[in-house]
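What follows is subunit A.
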Amino acid sequence: MNNYIVTNLPEVASIILFGIGFSNLLLARNLIKKIIGLNIMDTAIYLFLAAKGYVDNAAAPIVTSGAVDPDLYVNPVPSGLVLTGIVVSVSVTAVLLALTVRLYEEFNTLDIDEIVHQLRVKDKEAMR
Partner candidate 1 sequence: MQEAPFVLLMLTDSLTLAFRADVLGLAFLTLALLMWTAVGIYALRYKDHQENNGRFFAFYLLTLVMLVGLSLAANYVTMYLFFEMMTLCSVPLVLHNGSAEASSAAKKYLFYSIFGATLGLLGLFFIHAYSISSDFLPGGVLDAAKIAGNEEMLRTIAFLAVMGFGAKAGLFPLHAWLPAAHPVAPSPASAVLSGVITKAGVFCIIRVIYFQFGAAFLRDTWVQRSWIAVALLTILMGSLMAFREKRLKTRLAYSTVSQVSYILLGLFFLNEAAFAGALLHVLYHSILKDGLFLSAGNILYQTHLENVEELKGLGRQMPRTLGCFAIFSLGLTGIPPFAGFLSKWELAAGALSSGLLPYAWLAPAVLLISAMLTAGYLFPIVIHGFFPGRAYRSEGPDTGEAPVAMVGVVGALAAATVVLGLFGAPILKFFLDLAGTIFL
Partner candidate 2 sequence: MNLLYNVPAFSILLPMLAGVICLVLPARASRRLSNTVIVVLALLSFLLLNSFLDGAPTFTYRMGHYGAPIGNEIRAGELESAMAMMFLVVMMLSLMGGRNHLRSDIGRSKVNLYYISVLFLLSSMLALTYTNDLFTAYVFVEINTVTACGIIISKEDGYTLAASMRYLIMSLLGSGLFLIGICLVYGLTGHLLMPNIQEAVNQLVQNGHYQAPLQVTIALFAVGLALKSALWPFHSWLPDAHSSASAASSAILSGLVLKSFIFLMIKIFFRTVGPDVMTGHAILNLLLVFGVLGMLLGSVNALFEKDIKRMLAFSSVSQIGYIFCGIGLGTIAGVSAALVQVVVHAVTKAMLFIAAGGLMDASGGRKDFDALQGAGKRDIVAGAAFVVGTMSMIGLPFFAGFITKLTLVTAAAGTHDWRTYVSLAAIVVSTILTAIYYIRVLSLLFGRNGSEEQDGEVRGRRFLSAYLRRHLSMDTEYILAILAFIGINLWIGLRSDDLVDIINAGLATFQ
């Protein structure tokens, strides 16, 4: 068991980070903390992917002079996936941050529970 953890240390670390990010996204009350949690979660996944692609003692997959033996390089596909993932993560974070700014303008608080509470109160007023 210990052997497994040590040999797969990046993967284990990434899963732990994923868990941290996931629970932050789910449970934190402050919107900024949720967004940070999302970023931690996504970054953890990139760590996992990068670790999956890594080959011991291999070079980065950048070819400068003609075709060479592919066994000498790290698997390039996960790097591509990580790049794609980063792009996705950035755009989603941008949307979330924009929403947070608007929410703050509207409700003057960054606490999601507080916002929902304010809306409920508003509903009750409207019903009367």
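The candidates were selected such that all candidates are chains of the complex that A comes from, given by their letters.
Rule of thumb we're sticking to: a residue touches a chain if its C-beta (ideal position, glycine included) is under 8 Å from a C-beta of that chain, and two chains touch if they have at least 3 such contacts; residues count from 1.
Model, not experiment: these values are computed from the prediction.
Given that every candidate in 1 or 2 is part of this complex, which one actually touches subunit A?
Of all the numbered candidates, the touching one is 2.
Which of the residues in subunit A end up touching candidate 2 in this complex?
Residue list for subunit A touching candidate 2: 11, 18, 21-22, 25-26, 31, 34, 38, 41-42, 45, 48-49, 52, 77-78, 81, 84-85, 88, 91-92, 95-96, 99-100, 102-103, 106-107, 112, 115-116, 118-119, 122, 127.
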